[in-house]
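Note that this complex is displayed minus one protein chain, with the remaining chains in position.
Per-chain numbering from 1; labels A, B and C assigned in written order.
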Amino acid sequence: MALFFIQYGLWTAFGCFALGATLSVILGAYKAEKESWIVSHALATAGAVAALSFSVSALFFGEKLSYYSSFPIGIMQNLITLRVDILAAFFIAVISVVAIAASIFGSGYFKQYLGTYRLGHFGFFYNLFIASMVLVVIANNAFLFLLAWEGMAIASYFLVIFERKVEENVGAGMLYILISQLGVAFLFGAFLVLYRFSGSWDFDVIRVSTGSMPLLFQNIALALALIGLASKAGVIPLHIWLPEAHPAAPSHVSALMSGVMIKTAIFMMIRFFIDFFPTAHFSWGLILLGLGAVSSILGVLHALTEHDIKRLLAFHSVENIGIILLGLGASITFFSFGLTLFGAAALVAALYHTVNHALFKALLFLSAGSVVHATGTRNMEEYGGLIKLMPYTSAMFLVGAVAISGLPPFNGFVSEWLTFQSLFAGIAILPIVAKIVFLVGGASLAFTGGLAAACFVKAFGATFLARSRGHVSAHAHEASALAMTGMGMLALLCVLFGIGSGTIAPILMRIGSSFSSHAALTALPDPLQGLGSTAFSMPAIIIALITGLLATGAIVWMWAGRPTIRISRTWDCGVTLTPRMEITATGFSRSIILIFRGLLKPTSQTSIEYDDAQSHYFTKTKTVNLGLPDLYRDRIYVPIFALIERGAARARRIQTGNLNTYLLYIFITLIVLLVWTFR
Amino acid sequence: MSTIPLVVLCAASVFALTLLMNIVRKNTTLVHLYLLQSLALAVALTSMSFVEGSSGLLYAAALTLAVKVVLAPAFFLRLIRKYEAHFSAASYINTPLSLLALTAITVFSYAFLYPQISGYVRSPSIPLLFAAIFGTLFLMVNRRGALAAIIGILSLENAVVLLAASLGIEHAFALELAVAFDIAVWVAIAAGFLGMMQRQFGAIDSAPLAMTHLTEE
Amino acid sequence: MESVIYILTIIGIPLLSPAVLGLIRKMKALMQSRHGASIFQPYLDLAKLFQKNEVISEDASWIFTFAPYIVFGSTLAIAWGIPLLGTVAALPATGDFLVFVYLIALGTFFLALAGMDTGGGFGGFGSSREMTFAALTEGGLIFSLAGVALMTGASTFAGMMSALQAAPLFAYLPLSLSGAAFFLALLSENARYPVDNPATHLELTMVHEAMILEYSGKRLALMEWAAGNKLLMFIVIFANIFVPWSPAALGTSAVAALVVLFAKITIIAGTIALIESTMSKFRFFRVPDLLFTSFVLGVISIVIIVL
Partner (left out) sequence: MTIFALLITPVLAAAVSAFMPRERQRTIEYCAVVAGAVEVFLALAIAHSVVASGVVHASSLFAGDALGAFVLLFTTVVGLAAAAQSVGHLREEMQKGILGFRRVREYFVLFHLFFFAMFAAALTASPLIMWASIEATTLATAFLISFYNKPSALEAGWKHLIVNSVGLLLGFLGTLLFINAAGSAGASGPFVTWEMLRAMAGGLDPTLIKLAFIFCIVGYGTKVGFVPMHTWLPDAHSKAPVPISSLLSGVLLNMALIAVLRFRGIANSALDPVFTQHLLIGFGVISLVVAALIIFGQKNYKRMLAYSSIEHMGILGIGFGIGGIAAIAGLFHMLYHALLKPVLFFCSGNFFLKYSSTKIARVRGALTLLPVSGLVFFAALLAVSGVPPSGIFFTKLSILAAGMQEYPLVMIVVIIALALVLAGFLRSISHMLFGEAPEDIPKGEANVWTLVPIISLSVLFIILSLYIPEALTRIVGSASTLIQ
């Protein structure tokens, strides 16, 4: 069975995606919009299921690496070379799980687009998007990789601007594709440097030739790759596209982008820093760690400032990428010090958080999507009380919120715990420079966890709890059955990945120790038991929690009388409660914003209207405007942009419009060349 | 053969006429100078053909005489009368400075360019003709008028042909025919453009002053 | 014998926690020259609340209804891992210090949600403040305990405790720094002075009380009791980890161990009472300074330990 999946699963998957894309376009062309949507999503689901079966089989039963042969395309002789190692299999699994859930979720949401947008196009790019993500992971040469990478970027760009009649979306897509192409340019550069010394685009050749590269060029290649990949992963300060693009896309696409697309960058970082360059200097690990620390803490702080639910989630992606980078950076550092066991364990932390974040972020985006769908707005200040109208969705969001806050017994806790362990281990055993950076990483992780919890209390509270604050949320409706299925799947997995951590961690450990270039680990220890005398058992925690809850119930049952319960109004101090008296999302996070004003630079404007003009004793209205400037845009991007614009203006001046000048150019060119030649 | 005294004299006169073109203000004079320059070219080609005994050069001389000395100048003079464009549009830098620039060009040709290729071919006409080429280029750069541009290109062509001839390139009749035809067509097209300018702007020579709108922004 | 100790540990915390609350109140009263209620008054309060009728807001959802169970239940779950009666008497599976911190956070999470659920102004602001403090406390809490973990090479409380029995003298410098950090986190997490006033319903100052303002009857009882559990657990950890002299190491009987532990708890409770009698509550925006102080102390301690 497993062999069957390994043999045919991948091709079936690509076949399904190709068929889905084609059929979608064809049906769309014949005005069968609805059908094209459903068919494309169904085939995307089918393809993802096939990919999942393939990857899980490969993960569990694939003894050796799987190779696929090559054939020429265009001017390229060896374009299609694929290689599936267990790292790739793992990422395919992550991609396909989220793709299944997102596709099932999305298959019902087309009514709002009917007549306005071309659904056939959506299905095409949707399938292309998923297929190219899978391809990114298994490509075994730089050409194919870049091809798939670009395909991923372009397809997702079209998905972002799918609602192209909305001005904001077009702008968001623009920013996204710009940053994305910038990143590609850097990756280009990285591969070109590698090519220069290996003479090949093939990853297998690159892998063995990196050792003989001059140190300077190794570091140049790594730096270029890091910038290129960081821009895709959304590492601060290259994250600015993320909070723009993710909200603009339809929700199940946001789930895919945030849940898995940005992870492909993590995948490639592992390839570069651990697989290609096993001898990378430890400072690369520390750099990644530092980036992770900055991204996680700033990401969560920016998330706190948001009241657009999807932007909030997008900033949490920045934060979680930061956490993943903490693990990855630690892993690279350990590996470069020859601490293979610790390195593998830290990589497990990173991988575990990768899959966890994919699960709960996709879950959150999907449930946020059904909220947005039900209310028609992304503004949390207009929500409120949705838990009564959308009980299922709210439960799903709650699962996601608890998981992403890293609270037991869900999966988020496991990976945060693993990351902490790696960082503490590094603090304990590494040289002093590394110790300090690890300490910073640990500190940021400690604060990030708490702030994330605060942020999701705000998000969940403002969205689902208490009374409705705007008329939009008063008429919300529960998500459709398909949507529920998609969300439920992910929520279940969030729980399972928490409970089953004892099973999953050893599998990931195999990945962590799979890189042949590192000293082989003969016996793979359980990472949950691995470092020092630490101990951790999720089942035990769950038993404890369940016992605690049962005991509580028992206590109440035994001791409490049978008092009557009266349903009444919230205590209102004698005035009539209005929705305006509830705390707002902005108000909730105001204190944290003010505490971190040094980092966030909020602008606060207070305007007060008085009842009596003379004495100013009684205020009539008081308004506080809390503004948050986009620091990265203002301080980094705008100046760079202005610089290019200045250059462009200067270049434009070449075209003076005067014929004599043009002839002068030719004259001068001629003279200059003559002088240069015969100097 | 480029050392034939008559050829050198012709080369010198081509150069001198180029200098003069840079100085004169009237369009009719410009055309007349071009006529003289073409004549010098024809004379040079003829003399070369006699020395060489090559009939190709003789045909070339005859074609030059027909197209460049007779047809083109007559045509342009008629246009000038028709469009009443006797005076040329202004130049960018004044005459003394122009002469200074021309001096620099001449020095460049003699002192820099000629020593490079003198190992290959030694002839006093080479630097003169290079200077003439740069001089016509300078003419086109410096003068704003449409006619000046046209005459500049034609006289550049003269200088190039004479340079090639004095370097010793053999001329075939077919080639000369093609080139002469090219020039004839070119003149016709240029005249067509002059006509369009007259229609669009009401004046041919100052028209380029109005044609500076195609810029970025 | 061991299973008896386990069970005692698990039920010991909820059993004793009201008494500790009463003890602090009593000592506070004495310091303020009042008689004060009996140490056992909290038991009576709880018993009474369990019998009372309840009012639940019409705006509230199941979150409000179930939060008390989760909050209280999570304290019971944490209690499994707390070495109340000595090193053996804690389950290592849940005794990891990070598990402790995050389970505490789980309770706080639902407590804050419940605060927001009724839609009143108090609950919302209480939640906002609570989450602000909780987020900032987490750094100090984790780092104070991580210091000990790094020093002892153990990450469970039981492991730390047994390792600390034989701690060399110079270990007491970082230990005391970590202890100070932990103590500040203790004050913040348990809504104590100078972060919060546990005994007020003055709207401008309250944090914890604001969140549970809408509760009544048995749910209020659970919330209050859970708060007591949490306080006791923090005190026990402080007593066992940061004041690690234990009779078990001295080779005396279990009774002696209990006596020593109670003595330590009393002293800590006395310290809390002393702080509450002598200090005034901090302004909201000065509290972060305190919490960052706690964090920095933890960091300094780690730096001393690992360098």
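The definition used in the following text is that a residue touches a chain if its C-beta (ideal position, glycine included) is under 8 Å from a C-beta of that chain, and two chains touch if they have at least 3 such contacts.
Just so it is clear, the structure is predicted and the values come from calculations on it, not from any experiment.
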When the whole complex is taken into account, which chains on show are touched by the absent chain? A, B
Among A:A18, A:A32 or A:I154, the residue in touch with the chain that has been omitted: A:I154
On chain A, the omitted chain is touched by residues 73-76, 143, 146-147, 150-151, 154, 161, 164-165, 167, 170, 173-174, 177-178, 181-182, 184-185, 188-189, 192-193, 195-196, 201, 644-645, 647-652, 654-655, 659, 661-663, 665-666, 668-670, 673-674, 677-678
Identify the residues of chain B touching the omitted chain, counting contacts across the whole complex. 56, 116-117, 119-121, 133, 137, 140, 146, 149, 153, 156-157, 160, 163-164, 167-172, 175, 178-179, 182, 185-186, 189-190, 192-193, 196-197, 200-201, 208, 210-214, 216-217
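Going forward, only the chains that are shown with their structure count from here on.
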Chain A to chain B, mean C-alpha position gap in Å, rounds to 69
Using the average of all C-alpha atoms in each chain as its centre, how far is it in Å between chain B and chain C? 100
Chain A partner contacts - residues on chain C that touch it in the complex: 47, 50-63, 68-70, 72-81, 91-96, 98-99, 102-103, 105-106, 108-109, 112-113, 116-125, 127-129, 131-132, 134-139, 142-143, 146, 149-150, 153-156, 159, 213-214, 217-218, 221-222, 284-285, 288, 295, 299, 302-303, 306-307
Which of the residues in chain B come into contact with chain A in the complex? 92, 108, 112-113, 116, 134, 137-138, 140-144, 149, 208, 211-217
Residue positions on chain A within touch of chain C in the complex are 384-385, 387-388, 402, 405-408, 413, 416-417, 420-421, 424, 427-428, 432, 435, 439, 442-443, 446-447, 449-451, 453-454, 456-458, 460-462, 464-467, 532-537, 540-541, 544-545, 547-553, 556, 559-561, 563-572, 577, 579, 581-583, 587-592, 594-595
